[in-house]
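For this view, one protein chain was removed and the others were kept in their places.
Chain lettering (A, B and C) follows the sequence in which the chains are written, and residue indices restart at 1 in each chain.
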Amino acid sequence: MNDEKKILSVRDLEVVYTSGKKVVQAVNKVSFDMNKGETLALVGETGAGKTTIAKSILGILPNPPAKLIGGEIWLEGEELISMPDAKKLKIKGEKIAMIFQDPMTALNPLMTVGDQITEGLLLHNDYTKEEAIEKAEEMLELVGIPKARYVEYPFEFSGGMKQRVVIAMALACNPILLLADEPTTALDVTIQAQVLDLIKTLRVKHNTSMILITHDLGVVAETSDNVAVVYAGKIIEYATKKDLFLSPSHPYTIGLFNSLPSMTQGQKRLNPIIGSPPDPTCLPMGCSFAPRCPFVTEECSKEEIPFAEIAEGHFCRCCNLKQEEKTCH
Amino acid sequence: MSLIEVQNLKKYFKVPTGLNHAVDDVSFKIEKGETLGVVGESGCGKSTLGRTMIRLQDATGGKILLNGNDITNAKGNELRRVREKMQIVFQDPYSSLNPRIRIESTIMEPLRHSKLYKTKAELKDQTHRLMELVGVDERLRQSYPHELDGGRRQRVGIARALALNPDFIVCDEPVSALDVSIQAQVLNLLMDLQEKTGIAYMFVTHDLSVVRHISNTICVMYLGQLVEKASTEDLFLNTLHPYTQALLSAIPSTDIYHPMQRVQLKGEITSPINPEQGCRFLARCPYAIKDCKQPQKLEEIEKNHYVACCRVREIN
Amino acid sequence: MGRYILKRLLWMMVIVFGTALVIFTILYFTPGDPAVVIAGGNAKAEDVANLRHLLGLDKSYFGQLREFMYNTFIKFDLGTSWVYDKPVLHELVIRLPRTLIIGLSAMALNLTLGLLMGIFAATHEGKWYDSLTMGIAMIFISCPDFWVALIMILLFSSQLGWLPSYGIGGPQYYIMPIICSALGGIAVNARQTRASILGVFREDYITTARAKGQKEGRVIYGHMLPNALMPIITSIGNGFARVVAGSAVIESVFSIPGVGLYLLTAINSRDYPVVRACVLFFAVFTALSMLLVDLVYAFVDPRIKAQYSNARRRMK
Partner (left out) sequence: MRKEKRSSLFAETMSRIWSNPGAKVGIIILVIIVSACIFAPFIASYGLNEMDLKNMFKGPSAKHIMGTDGMGRDLFSRLLYGGRYSLALGICAAVVGSVIGIIIGSVAGYLGGQAETIIMRFMDIWSSLPSMLLCILISAVLGAGFFNTVLALSIGNVPIGVRLIRGQILSERSKEYLEAAESINCSKISIMFRHLLPNVISPVIVDATMGIGMTITMAAALSYIGLGVQPPTPEWGAMLADARTHILNYPYLIMFPGLFIALTVLAINLIGDGLRDAMDPKLRK
């Protein structure tokens, strides 16, 4: 925590969801660090716990059913989980902001888009109403929306435009950390390209750090510095983008890459991961990926697999790395 | 003779503000055992095209030929025969299966309607054969759809489409709701089935990497019209239409050393309601000139490579 | 917006016209001769025949219908009571305020108390006082209003002597009728408000508001409530109409000479002009309150508002 560059540090984060008698371990002892200006991509499939991690950081987990049962989140030397609610309200939206997956539902349908941006500005700044409106109009222009549309309602905007509004809202107070939860999944490819570029430009301009949640490895390749692969509530591989794309080590990560239809090669059979993600209510002992892993051994299910550093800055949660390399590479 | 031939197909919808030209003057052929990919962004009419072809919706104009027979206006028994030959796999595995009907009954239903199987035992045998074919475990036959994950549900949808031994299946974004690893499994399944049965697909999707992986020929649609049609390799190596170029360049690439040179498009997809006469891509096209306000025709620029753009030769 | 209101008013007229037609026809074909009832049991056949002629009952169905429709919709003359020989319109106007006072006050109670209870329960979901509030609402819904009225008379009039038990006079005469009319509506509104708020509880835009760092109170009153109230606005019209129509029973329990009791008495004495006039009044009243609510809704919901006010702008 004494490291000047480090802005975010998550330690042993644990979140469970309860529905009736069922308990789902959504996030299981997740730890990672982030430096200022860095983009960390959280990659994984539906239900892996990516969004839950982001919502825990911002402190907007829906409780019930979700419950944060352990861990620490340090932002610029302050611990967020134990922070009193009133103080935390100042952090939300001012220091940490979030962009949501579905722009269609992320905006209040009964409020003009301008007012929704102004709302956050008034909360975290000493602006007068007029100043806030002016700033909000500035934000709209910044994300490529004419400021005349300040008074329009969300239904008058297309999906891509709504996402721009959401981005304007998130960046209005110059947060130091931006959580982007699948910001382009609901958009068309050409619009996705526009939005990704927009986020990138604005982020670089203000030196904002970002956690990008996505399932699209292409988006990861284009936007992130470091990558954490999440599977069944655990980070199973963490590396710089270059390391991860050039030498993916965990069998799951390798499987993900093999599942992608190639853009540069012709038609051939894919080598997908077999089976389906595990039932989150009863995760297997040891490695959660073991039932689907082609390299599974008896050791895999014995005990918790350590998160080992296999190369400098490249961590992997697998106990059979050596055998794998023989067969794979 | 092609398996399917579509000639100048049109499908318009009345909406409060005018006429939605969802599919406007589209023509192509699909051969037996071949896969035609149809790519486009949301609202370009690609799903409507598929549904109109298999007669789930009536065409506004044009012709659909199945094995040379005009089926555009088939009715009654003829339509039933047509539907046995042409099937569809839907995008959303959550809404495409009836939540109150068990897996087994869902797959059995087309078999019952075909009246090909006399006894219950025959029906059950055939159903189980289908389940095996698509890789749905037999012990799941008494399950309800909500008890299955997305991949398995999509397999059930495929089994239902295969039940009547069709010659042709429209796959309407069958993998876009699935996770990457499951998506690959379903793609493999579709390709295996094609190898085994010689079935033809029309693969409708917005995902260019998927369409490239599975198709022989690709059509690119923009606001109801075809803008480019070519064999898969041709389209990717020698992209001609400015929209296709932009579309291809917009896909985030996993190749971290050779990021794509991006063609940024201005604006968003315009409305297909009461469109202007000229090129529909006009407003967003970086190369637009006055001539583009004339109607654009799909022309054969190179062998088997069709493009609807009057400036295609100058640009490339 | 003007066109929309005009359209709605026209449709309202059609409904009222239809209701007039239906009510006339029903009464015409009702078994039993009103002249016999009005003339009394001992009247001679001759007197009855005279009365029939006097009331116009000897004319054909179409003759009578034409006369009724002409008088009602062209001359705006609701006729004269057969029993009391007084102009119906005049009598209605005297009785109307009593019914409206009860109806409007009950509605005001419905909304305020219902909303408060609903908000209170929803924001404390799962706590014991949520269950308590909803339990009370459940009991309010389940008790027949006229029985509650009887119990209240027993308690407050005969036991405690606080309130007069029947008739009209000062404000104290209206207290019990208003409370009895309101109870059911309060409960319905409370339940609906709670369900509606819980429905928007998990909406993404609520999360967005929280992510901005907005205080919980503002999230509830600024974001959640306006959205949750939308469906409740639509039900206000219905609720109001129901309260006014229910006045028949409550007015009869408390012997309040309002429109409802007027109708009931007229039904029993076969005083058809009064019955028809009262029914038309209720129909117009229902239609008007529905219209009013729709207008309020169109005004509050930007989506609907735009549909009507921007229609011209988009036509271009």
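Worth a mention:
Note that a residue touches a chain if its C-beta (ideal position, glycine included) is under 8 Å from a C-beta of that chain, and two chains touch if they have at least 3 such contacts.
These numbers were taken from a predicted model, which means no experiment stands behind them.
Although it is not drawn, the missing chain touches B, C when the whole complex is taken into account. Note on the undisplayed chain: of the listed residues C:106, C:176 or C:241, the one touching it is C:241. The residue from B:30, B:88 or B:175 that touches the chain not shown here is B:88.
In the complete complex, the residue from B:114, B:209, B:271 or B:316 that touches the missing chain is B:114.
Where subunit B meets the omitted chain, the residues involved are 51, 54, 56, 80, 83-84, 87-88, 90-92, 95-102, 105, 109-110, 113-114, 146, 157, 160, 163-164. Interface residues of subunit C with the unshown chain, by the touch rule above, are 11, 15-16, 18-19, 22-23, 26-27, 30-31, 138-139, 141-147, 150-151, 153-154, 158, 238, 241-242, 244-246, 248-249, 252, 263-264, 267-268, 275, 279, 282-283, 286-287.
The criterion applied here is as follows: only the chains that are shown with their structure count from here on.
Per the touch definition, subunit B reaches subunit A in the complex via residues 41-42, 149, 151-152, 179-185, 187-188, 191, 206, 208-210, 212-214, 232-233, 236, 246-247, 249-256, 259, 262, 264-265, 268-269. Residues of subunit A touching subunit C in their complex: 55, 58, 60, 62, 64, 89-94, 97-98, 100, 102, 105-111, 116, 119-120, 123-124, 153, 155-156, 166, 169.
By the touch rule above, subunit C contacts subunit A in their complex via residues 126, 202-205, 207-215, 222-223, 226-227, 230, 300-303, 306.
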